[in-house]
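Got a structure for you, questions after.
Removed from the display is one protein chain of the complex; every other protein chain stays in position.
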Amino acid sequence: MVTVDKLEELNLEPEVPELDLSWLNLDTEWGVSAEPGRKGLTLQQINKSLYGEIPATSADSSARPRGAAPPEGATPRMTPWVLGDATETFSDSAALLYDEAVSRQWSSATDIPWDTMDELPEDIERAMVQLCTSLTEVEFIAGDVPGKWLPRIAADHYESGLFLMSQVMDEARHTDVFRKRALANGGGLLLQGGGGGLRQIIEAEDFTQMSSMLHILGEGFVQSLFRLGELIAHNEAEKRIFRLAAQDESRHVAYGVTHLKYTLDNDPDKAEEVHWTLDMFENTLVDPDQQNPGLAGALVYLLGDGDVDEGWRLFWHVRRKQVLEYLHRLDVAGLSGRLESGRLHPSLSGALDN
Amino acid sequence: MVTVDKLEELNLEPEVPELDLSWLNLDTEWGVSAEPGRKGLTLQQINKSLYGEIPATSADSSARPRGAAPPEGATPRMTPWVLGDATETFSDSAALLYDEAVSRQWSSATDIPWDTMDELPEDIERAMVQLCTSLTEVEFIAGDVPGKWLPRIAADHYESGLFLMSQVMDEARHTDVFRKRALANGGGLLLQGGGGGLRQIIEAEDFTQMSSMLHILGEGFVQSLFRLGELIAHNEAEKRIFRLAAQDESRHVAYGVTHLKYTLDNDPDKAEEVHWTLDMFENTLVDPDQQNPGLAGALVYLLGDGDVDEGWRLFWHVRRKQVLEYLHRLDVAGLSGRLESGRLHPSLSGALDN
Amino acid sequence: MPDSDVIAAAKTRLEESGLPSDWLDIPVHWGVKAKEQATPESGGLRFEYLNVDVYGEVPEHWDNNTEIPRGAVPDTRTEQMGYSIFSKAEVWSDLCAGLYEDAIADRWNSSADIPWDTLAPVGSDLEHAVCQIATLISEYGWTKAQTTGRWLQEISYGYIEVKLFLGTVVFDSARLYEVWRKRALSNGGGLGRGGRNWKFLPLTQSYTFSEFCVASIMHDAMLISLLRHGHRLAQTEAERRIYELCEQDIERHLKYFVDHMRYLMLKEPVRREEIHRYMNKAEWYLAKDGDDTLYSALGVILGDGREGAEEAMADVAQLRREQIETYLGYLRQCHLGDREGRLNEELRKWAGMVELEEEEKIPV
Partner (left out) sequence: MPDSDVIAAAKTRLEESGLPSDWLDIPVHWGVKAKEQATPESGGLRFEYLNVDVYGEVPEHWDNNTEIPRGAVPDTRTEQMGYSIFSKAEVWSDLCAGLYEDAIADRWNSSADIPWDTLAPVGSDLEHAVCQIATLISEYGWTKAQTTGRWLQEISYGYIEVKLFLGTVVFDSARLYEVWRKRALSNGGGLGRGGRNWKFLPLTQSYTFSEFCVASIMHDAMLISLLRHGHRLAQTEAERRIYELCEQDIERHLKYFVDHMRYLMLKEPVRREEIHRYMNKAEWYLAKDGDDTLYSALGVILGDGREGAEEAMADVAQLRREQIETYLGYLRQCHLGDREGRLNEELRKWAGMVELEEEEKIPV
């Protein structure tokens, strides 16, 4: 802590700020008393009266909290622009998901029983650290992307902003925990993944398109896999990593689904644009030119515990579940019919036949 | 030119595109016949009927030309966002200024009588190349800035877009011509200018604020100086450079003034924000910490032709003219009262007393 | 079966199945076992413990513009990802990894960790004043999260520790936003008036990360000086706790910003004048924006209502002086002690410092 030294050259009395009491008589909503509930005082509990009303559009690029009075005098354009339409970024569940995120934070240093990791056979250890190499890359981008979008969220839609801020934290922890696993037990980091759609997520310049790639398809697939983490894990530490990470991913997926639902409910024309994006992103994910040589081999190898045929069988089991859950999420969001219309990429619909 | 070689492996008939005639029956304005006038077929002449109507707001971030029918199917978000309100970027004179820009392009290679440059005394040559070093820096940023803003201009307000495209070209030529002068006659490039407000122009995230700095104050001061180029030039080549560059700057200044006028006519609240920006930018221009050591010395030296006292006298003559013309431009744009209210920076209002 | 045979057999099985196996060819640093340091006494498996062997070598210049983890083998097919920071000097502090783990260990929850039930009605003036302060701190929390967050996409993987730590800053800032919003909306009040935000432009307009860091030092110093008066300003245990917890977070952020700037000043002393330029800007906006809402609200609290406010303003002036002193104190820690002699004129008045001699102005 900096001690407050007297400055040597300080030899005058400090100027006294002018007393201005105009803020005592503002026209804001007054008399609000949110009461803490079972989980304490959550965002949902303070979203009452005027303060809980979500403006459909916001032209305010400043940091003024929703419901506060505007300042006197001019304000600058704080960020190049904000996404003013609620349909661009909002989700009815954002406040709840943020509350959950705060209460379910965990520590990769202390909440993983690292001491349960015994030495693994070298082939299995290599496969695991290869998988973790790929996962730490994926999670790295997954944190950069919400960071990119933060300055574009209107303060009037603060719930989505807070959710994204919590996602930045979650993804830092995921980047961290998979790097820790790679370096914890003798293996180290192996082969970079070579892209595989990460660039597509970060380059998107439409929030809903980005979210449909990142939250629904990308993190959705990851979550489906993590929920089957028992098939991959070889000890309690690894199981716990997948379980805790899956819990985080669930919030991100839920945000994506509820955001898309909010958007489509209010702007049904957006559906075709999202379909286009998914056409592109599904194609990228299965494109041979984009294949991730490490991830593919390591995952199959781990699933079969060294038995590659068994690994393939389980891989298709996982993939089938990924695709079914993906389609289900789209249904919930109101974007149905990709399978029925033949729009789902053949390599994904093919997985349903296995 | 690439000759169209037959590809060796080409052994099939090319696929025939599907004939779709739906575009023959669109709902766009039809039967428009613009007629060329004295200066040929200018933008102003084709701005007729619906095609000449400027939408007050545009939500279209695509490249669709104003008045064209929208495509079938979804369009992506082409740019992160566009400045949809006409008040953000429009100027009633933009079309005219673009037409002028096209017809008044000149070549720094062939339109400057470089052979009129005789050897100058070394002190004068050095002062001139120092001035040109500073000017080529200023013009460099002046081209980057419209480049930055181009993707943000709505296609529906294409006139401003075209104007900025012409400014990019003009500034390339200015960057070029002052570099040419610096290297033409034995001197070379001297001392970098150290900032002096250039960063403030490029970092601004509001178009009108940017334009008030770049077009009105920055280029305005430069134009006032160039119009007195006779005081600095030592030969016909230099005179021609200042004269031609001043002509270009006039268009840029005119755009800034007419844009600000358009904005204030339609959104008077913006005035205070622009005042704030000018407070900051005037302060930067005269801040001792921002001073450009080369420019100051070289300019005074050149004005006095080596006689520094005379140079100072003429410097204040120039500065007075710069300030008067600046205030006049603000008046025309509808932002009056900076002098009267004492808001004009003292170092500038002081120049009026000289 | 010896390990080499195990791997050879694995390769054969993968290849027969049409799967790539080159990931098995990569030489492995088999000795790297970070878990061995992960004891409860050492705080579990902290990120610092990963920095062994090649994985701990943080390069002066990182030249890969993809998401490749530091220490992994590149795949040259990968698209570039748009990072722009490849220089250690621009972002580094040795404290990052530790501060990241500290932030996680110190985590708190504004819903459950604040004793909200200790809130009790205060006079209307006081409630207005507390809510006004809450509104302005919320606003800064929002700005801090937005402006810190945007740097993530700029910093390359070479400096992963920095990015992880910034992730905690974003999250802490979210909490700074919401805990004060909660305070404003939980005791019969409401939000006050937003600020004019000009003072935040140096944060939003930063072109270099270190520029963002000095502007953050200024704003965080202003805030922490205020938070340190929490014991005087708080009316209840709930508020006292909010002040304390926020102070702990901001202190952690400042540790990083300060240590990074110290590192930069040592590694690239030639940037001193450039950095002063950024401080000129940050201070100019702070001084010019200076509306008196915050200080007036403090006056109402310290004066226990509007009647006593006028008298309390002398106390507030001392507090504002402390803000400037604190800011300069942090700068001294970064080897930027020369700022004292160059501080903005207005801020000198706030601090009661003598005026600078007028410099000769060359008006070009």
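So that you can tell them apart, the chains are marked A, B and C in the order they are listed, and the count of residues begins at 1 in each.
By definition in this document, a contact is a pair of C-beta atoms (placed from the backbone, for glycine too) under 8 Å apart; a residue touches a chain by one contact, two chains touch by 3 or more.
These numbers were taken from a predicted model, which means no experiment stands behind them.
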| item | value |
| --- | --- |
| Residue among B:102, B:324 or B:352 that touches the chain left out of view | B:102 |
| Among B:137, B:219 or B:282, residue touching the chain not depicted | B:137 |
| Residue of C:77, C:240, C:262 or C:332 in touch with the missing chain, whole complex considered | C:77 |
| Residues from subunit A at the interface with the omitted partner, ascending | 195, 199, 203-205, 276, 279-280, 283, 286-289, 291-293, 295-296, 299, 315, 319, 347-348, 351 |
| Sites on subunit C contacted by the missing partner chain, in the whole complex | 18-20, 65, 76-82, 84, 207-208, 211, 270-271, 273-274, 276-278, 360, 362 |
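The criterion applied here is as follows: only the chains that are shown with their structure count from here on.
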| item | value |
| --- | --- |
| Leading chain pair when contacts are tallied as C-beta pairs | A-C |
| Chain at the geometric heart of the assembly (C-alpha centres) | C |
| Chain whose Cα centroid lies at the greatest distance from that of subunit A | B |
| Gap in Å, rounded to a whole number, between the CA centres of subunit C and subunit B | 38 |
| Whole-Å gap between the CA centroids of subunit A and subunit C | 21 |
| Inter-chain centre distance, subunit A versus subunit B - centres from mean C-alpha coordinates, in Å | 42 |
| Residues of subunit A touching at least two other chains | 73-76, 78-79 |
| Sites on subunit C at which at least two other chains make contact | 198, 204 |
